[in-house]
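One structure, as structure tokens, below. Some questions next.
Of the protein chains in this complex, one is absent; all others appear in place.
Letters A, B and C name the chains as they come in the text, with residue numbers starting at 1 for each one.
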Amino acid sequence: MKLRFESSVEEFRQEFLAWLADNRPTAEEMAADPAVSSAHCPEWAKRWTKRLFDAGWLVPGWPPERGGRNAGAHETLVYLEEMSRSGVPRTTNPQGLGIVVPSLLDYGTPDQIERYAMPLLHGEITACLGMSEPDAGSDLANLKTRAVRDGDTFVLNGQKVWTSGANYADFCFLFCRTDPDVPKHKGISIILLPMDTPGVTVRPLNEIVHPQHPDLNEVFLTDVVVPAANLVGKLNDGWAMANGSLAHERGMVWLMSVIDMEMGMQQMLELAPSILEALPEQERAVAADDVVRCYIESHAVRCLGYRGFARLVKGGSAPEQALMKLFASASRQRLARVAAEMRGPDALESKPQRSRRVGTLEDYFGIFGSTISAGSSEIQRNIIAEKVLGLPRG
Amino acid sequence: MKLRFESSVEEFRQEFLAWLADNRPTAEEMAADPAVSSAHCPEWAKRWTKRLFDAGWLVPGWPPERGGRNAGAHETLVYLEEMSRSGVPRTTNPQGLGIVVPSLLDYGTPDQIERYAMPLLHGEITACLGMSEPDAGSDLANLKTRAVRDGDTFVLNGQKVWTSGANYADFCFLFCRTDPDVPKHKGISIILLPMDTPGVTVRPLNEIVHPQHPDLNEVFLTDVVVPAANLVGKLNDGWAMANGSLAHERGMVWLMSVIDMEMGMQQMLELAPSILEALPEQERAVAADDVVRCYIESHAVRCLGYRGFARLVKGGSAPEQALMKLFASASRQRLARVAAEMRGPDALESKPQRSRRVGTLEDYFGIFGSTISAGSSEIQRNIIAEKVLGLPRG
Amino acid sequence: MDLELSDDQQMLRDNIRTVLTGACPPSLVRAVHEGTSDGAELWHQVVDLGWPALGIREEAGGVGLGFVEVALLAEELGRAAAPGPLLATISQFVPVLEEFDCIDLLAEVAEGRRSGSLAVAEGSSWGLHSISTVAEVTADGARITGRKDAVLAGSQVDSFAVVARDRTSGQLGVYLVERSAATVIPTGALEPTLGLADVVFDGAPAVVLAAAGVEAALERVLQQATTAMTLHIIGACRRVFELTLDYAKIRVQYDRVIGSFQALKHRFADMYLMVEKANALGYFAAVAIAENDPRRAEASHMAKATAGECQRLLVEDGLQLHGGIGYTWENDLHFWLKRAKAGELLCGSSLHHRSQLAAALGLISEVNV
Partner (left out) sequence: MDLELSDDQQMLRDNIRTVLTGACPPSLVRAVHEGTSDGAELWHQVVDLGWPALGIREEAGGVGLGFVEVALLAEELGRAAAPGPLLATISQFVPVLEEFDCIDLLAEVAEGRRSGSLAVAEGSSWGLHSISTVAEVTADGARITGRKDAVLAGSQVDSFAVVARDRTSGQLGVYLVERSAATVIPTGALEPTLGLADVVFDGAPAVVLAAAGVEAALERVLQQATTAMTLHIIGACRRVFELTLDYAKIRVQYDRVIGSFQALKHRFADMYLMVEKANALGYFAAVAIAENDPRRAEASHMAKATAGECQRLLVEDGLQLHGGIGYTWENDLHFWLKRAKAGELLCGSSLHHRSQLAAALGLISEVNV
């Protein structure tokens, strides 16, 4: 156990910070043309992605030709720490960069890498991830979207839902059923679907806060024809790749939630004094106690995350990430609730933009995505109970 | 909705209070020879039971020949309110009076009523309830204790556990399997087992607090022979009678938990000022808030109980009692925890007697019986979900 | 103590619910949320039904029912997430007029010619302390200057009962100001159907309802406002519960309806318990107020504090167990989530009411009221 990283890691941090200071987009640039969905890449973001790639700062852990510098796990950690704290998004297409590209690099053909992965790494195109369906929200094995081989093509029919960024993405990393006659998880494949293919209809789903800026979508596929060459990896091997893809996502996602919790806590600490000041003394001590509980949780999230990271580096298992997902999302939600309730009626204010501010019900409701999506808290508890604790399936 | 009962009900209350003042055993009498188990009836308690019976105050809702005065539901309610508050136990054999006797009156033969029910009502004997088994704690349908018909007798073999008062009871109201060849809940019967029958061995189970005074027992039955006439009701009809028996218990048990919660809260309010006084001011407000939460809960228990009672009187359903069991036991446990933790190291003191005092870990640990026994909180949640809310069995 | 509805109360409740099912369907709530309706038609309908008159004394043309019935109406308005000035009028404005025997004004409300709300809170605190709005008595009434925050239905009512301090005597009094004489700044954009507004008075002409000695009466009014809001929250929470329970019975995941998963079943049991216990305490407060029982202050604190716990659990689990669908604007669930949550922020937070109780129990020194 130790509090500080090796000095070489800290030097890496400094190197990145120096580069960042010289190359980051300005706050004005970003504010003038904000990203309004998780697959929307405004002009400044395209330039920024390319600049990161060229300098080897897009995915430092990868080799230089893929936008990296062969950084180790600790270097990647401090890179992500600083990137998150900087206020500049590393990417405006997190699932594209975090899941789709690594999956393509692992399983894709050279042509797929050339046509889909590299342009995404260059900030030229964005991707969305087509997993959830109306009757298969948490239950991928149950998906129904069909892909039927027809000569050199696949014909797609079906419906996806909760597809983040589908309203802006250039292509979709689509999970579909290619063999309906085998047990559920055995007949799933992944196909790359250009979103401008005829037969693709995207319907944005407005959210309960800032409905002006939808990010989730329904995607309807009616006799959509894509080249057979768009199949990723082996036919009917989608289940295994899905687990690989999500593992990519989980690898460092915990850190994002640590930073998000800490930034939320920072906002709460800025907000709290004036709110507490206005309360009668007896209420103040109790409200302060709630703030302290959040403060402790924000540290607990960090400590638990770094502990899991240390285990991962030593070859620990991925299911521990379920613990972080469960904990970090719940803690951040609690923080949002405490801050909003403490603030009083002003918490009902609403701003017409996607940015979250602690101390508003907009922040509170907005945060629910994190306990529902990407494996709900209930799913995480199942995983922990079965995979980590060895309890039998019910 | 109204806060007060009809005046006739309040007159009934006054009548009982007056009688109680003239006839109650003294505190000295009780302290000199305390009841040390739930089927132990010291001399004073025997006299007291008989006095209650003779005056029609043992079970006011029953007819005079059975120790009652044909009281209505509201009268019974105020009777129990005042009895509980008086500090005098209505009976030192609650399961005998509350479950065994009413079941015998419902299903027993005249001879059984004469030999078992009436002596119990006269304070001459006590009974225990033989339901739980090592592999059938919450799961009565799974019980394994066998009763095999052999001429004019039954031969009993098996084991019971968690049998309250078995170490003092004169007889056991025993649930056993009389037909192993039918579905589980169909082959169960009830047999009256005198505890001094050869082959009956009672092993007290010491508890984690005041182990000096065990109340729970294991009961081992080895080739125990009882007359066939000791069968209660019809052969293999035990399941239905069990539900009847437990309904008897549930009828007014909620009120005991209301009173128990209120008396606990009273003790907490007596304890709190000096403890709070000793705390630094900032801690005090937070600790006081915990006390207030308990205070609110104690009122909530009462309001919920009386609401359920009003529904019951109007013909409402019994499952609502599951709500009271779940809530009252959890609230009292929370109160015990808050009081003990607030008190500090002094809460570790231990007194060599069964009496509970709020503000001690003895009280806290001692209270767990209420969330575990008579249908654990988990069972109550199942009942509420399935019977009240109509959710399907898993 | 009997906390079940009497037959008459049951009938009234069923009637209200039936009416609101027709007159205030989710489509109306949606229209107000989306800015395509101001909900005025609902107000006209409830006026036709005489609902504003429910708790008004018969002498002033009212129905003369007690506070329990008013609370039941407040609960049903929450269950319907109803927009408009009815809640404020029956639970804040009428109680003020009743306390100060304003027969003429009561008659106007009874006839549906006037709606109103209580303008008391300054800042986010609830109660009578630190009121700095002032009243200057004039020949024909008074003039009010100050700012009131988060006035319920502030942008929907005709008039405000303003609690202000006489500039000369320093005494608290209650003054009637027409909305047209004040500057109304709509707030609470996340829950627009409640019509929350900050209201600024800049020498606004006012009628004096009571110029001094109003504290005890106002405490009684605050208890009514608080308890009505409590039941309102519970109505919204019960709706969330029902919607979530219904959804759990049809939503299939892993080839089973999700309501058959035991972990969810146990959470439903806990949610049900929470709603039932909050409701029981809410009714206790309502009947304590109706019977003017000495416990009415304590009961209203306990009930609002518990409604706070209730909305916390129900909003959170209701949304969580709906999964993504409850997160979409097109699903109706959010009307009740937002209503329940807003209720916590109004008429004093649960913390505020617990703190009042702690002081009343002598556990902490008196809060500066």
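Operating definition for what follows: contacts are C-beta pairs under 8 Å (C-beta built on N, C-alpha and C of every residue); 3 or more make two chains touch, one makes a residue touch a chain.
Being a predicted model, the structure only gives us computed values, none of them experimental.
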item: Visible chains in contact with the missing one; value: A, B, C
item: Option touching the unshown chain, where A:16, A:79, A:175 or A:327 are the choices; value: A:327
item: Selected from B:55, B:73 or B:286 as touching the chain missing from the view; value: B:286
item: Candidates A:85, A:149, A:203 or A:311 - the one touching the absent chain; value: A:311
item: Hidden partner chain, residues of chain B it touches; value: 132, 135-139, 142, 161-162, 205-209, 211, 216, 275, 278-283, 286-287, 333, 337, 340-341, 343-350, 360-362, 364-365, 368-369, 371-373, 376-378, 381, 394
item: Residues of chain C in contact with the chain not shown; value: 261-263, 265-266
item: For chain A, the residues touching the chain missing from this view; value: 1-5, 269, 272-273, 276, 284-285, 288-289, 291-293, 295-296, 299-300, 302-304, 306-307, 310-311, 314, 323, 326-327, 378, 380-382, 384-386, 388-394
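FYI, only the chains that are shown with their structure count from here on.
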item: Centroid distance [mean C-alpha coordinates] between chain B and chain A, Å; value: 54
item: Chain A, residues touching no fewer than two other chains; value: 281-282, 286, 394
item: Touching two or more other chains - residues of chain C; value: 261-262, 264, 354-355, 358, 364
